[in-house]
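Beneath this line is the structure, given in structure tokens, with notes to follow.
Every protein chain except one is present and positioned as in the full complex.
Labels run A and B following the written order; every chain starts at residue 1.
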Amino acid sequence: MLDLAEAFRAALRQIAILDPQLIEIIALSLRVTLTAVAIATVIGFAVGGILAVYRFPGRGALAATLSALMGLPPVVAGLFIYLLLSNAGPLGVLQLLYTPQAMIIVQVILVIPIVAALTRQTCADLLEEYREQLHSLGASSAQIVTTLLWDGRYRLITAVLAGFGRAIAEVGAVMIVGGNIDHVTRTMTTAIALETSKGNIALALALGMILLAIALAINMALMGITRLASHFAYA
Amino acid sequence: MAGAFGRRDVLRLAPAAFALLALATPVSQAANDFIILQSTTSTQNSGLFEHILPLFTKKTGIEVRVVAVGTGQALKNAEKGDGDVVLVHSEPDEEKFVADGWGVKRYPVMYNDFIIVGPAADPAKIAGIKQAPEALKKIAEAQAPFASRADDSGTHKAELELWQQAAVNPKASSGSWYLETGSGMGATLNTAAGKQAYALTDRGTWLAFANKDDFKVLVEGDAKLFNQYGVILVNPAKHPNVKAKEGQAFIDWLTGPEGQAAIASYKIDGQQLFFPNARPQS
Partner (left out) sequence: MLDHPRSLAEARPLSSGTLLPVELHGLSLEAGGRRLIDGVDLAVEDPGISVIMGPNGAGKSLLLRLMHGLIAPTEGTILWAGTPMNGQIRRRQAMVFQKPVLLRRTAVANIAYALGLRGVARSERGSRAFQALELAGLERHACTPARILSGGEQQRLCLARALSLDPEVLFLDEPTASLDPASSLAIERLLVNAKHRGIKVIVVTHDVGQARRLAQDVIFLHHGRLIEHQPAPRFFEQPESDAACAFMAGGLVL
């Protein structure tokens, strides 16, 4: 019978003894997700900002596609990257399959739509307020994009957090392209899946709680910064 | 406003701090020799690999990275060249794999057996039946819930073979009492436990499984439940990226005296899970 209290105790035990395997898994999860979020943020900010500011044919369709891709099932993204990176696939020569790099790539693909769509929304909202004044001041479209991105920097933290949440929590994509290999590509989520399949429910739950705690800590830190910013009317 | 480190300075430093955190997380790299072994979830879940692979790595310095999926998927992955060695348990598929040119040669490695497990209540009254197909027939007649892996794995293929011998087509009842989970052994056992359903499982996974509920081993010992494992080197002629030397070294070790002894020495609660039966090398 499932015992949440036991799971909680198991979680504390794992943390208390600083189980090296646990540390390894946490480190890999953070490394993969933080790297992916960093890369996806740079790309997503640019795409979102450009979509909000520039006018070009197909703009609406692109914005709609981006929104739709937010719901891209991670396992589908995983399959797609797997076929690309497989030794039978076009990029097989890169030998990236079953490596953390492959996991980073697939998470970048999952995170970009979220960051881009939310960035686009933030910039579009800001543009409503700023458009005329920036036009009057003589800003070019490119300058408007960078101005809006900087101006909306604290709102954009939320976009980045949303992307982070999606990446740290997903298991399907990293399982397929990473292979859940012990000491190499085993993250918190794939470890949870593995322990569940071994029937170690309590341990799986414990790992889940630890994962949640980490995500919570990162969220609270960044939300705290945003709250601080609103004191200066920067948010 | 000069001087003291104020709240605004925190705002300015925050992005830099975050970036540092992202870059500073420890990097675990195993850049040395390794091979990729495509194998099955049942073998992994049993814990066998954790026991025997470190011995091989200690001897040869070659790391073995295990990708654990169903037998069908493992063979398909290997066909794509996404692995150096496969270790699965479905002889006809393994023979076909070699015959089609994807593998070099099939070596028998070890065997264990399948068992039928079920709730202590045993609604279909199959406990102690000697013939596995007969037990399945009784389950079908009683329409008692049965959880199948339904994932093209060695276990699944063995299960289908037994249904055939029982002259029952369970797929016709898929969704009612026949539950096709499409998952690995562990996930299927979780479903079985949750639904109080019977299941066919390999003994290794069952012994290592931690969510047994009140389930018991109800049917065992039938010769038809014999489960043979084979290991094959992926054909480097088809995929030049295959690490043939290291892969063959692994196969030689696994089928040689040291590997076979390692397999035999793996026990849970004093019970041996796998029985080495490689043919002696000439």
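Here is the rule we use: contacts are C-beta pairs under 8 Å (C-beta built on N, C-alpha and C of every residue); 3 or more make two chains touch, one makes a residue touch a chain.
What you see is a predicted model; the values in this text were computed from it and never measured.
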{"item": "Partner chains on view for the chain not depicted", "value": "A"}
{"item": "Hidden partner chain, touching residue among A:139, A:188, A:203 or A:218", "value": "A:139"}
{"item": "Missing-partner contacts on chain A, residue numbers", "value": "129-130, 132-133, 135-139, 143, 147, 151-153, 232-235"}
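Keep in mind that, in the parts below, only the chains that are shown with their structure count from here on.
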{"item": "Distance between chain centroids, defined by C-alpha means - chain A, chain B (Å)", "value": "30"}
{"item": "Complex interface listing, chain B residues touching chain A", "value": "7-8, 10-11, 14, 18-19, 21-22, 25-28, 30, 36, 41, 44-45, 50, 65-68, 77, 79-82, 183-187, 189-190, 193, 208-212, 239, 241"}
{"item": "Contact footprint of chain B on chain A as seen in their complex", "value": "24, 27-28, 30-31, 34-35, 37-38, 86-89, 92, 95, 97-98, 179-184, 194, 196-201, 222, 225, 228-229, 231-232, 234"}
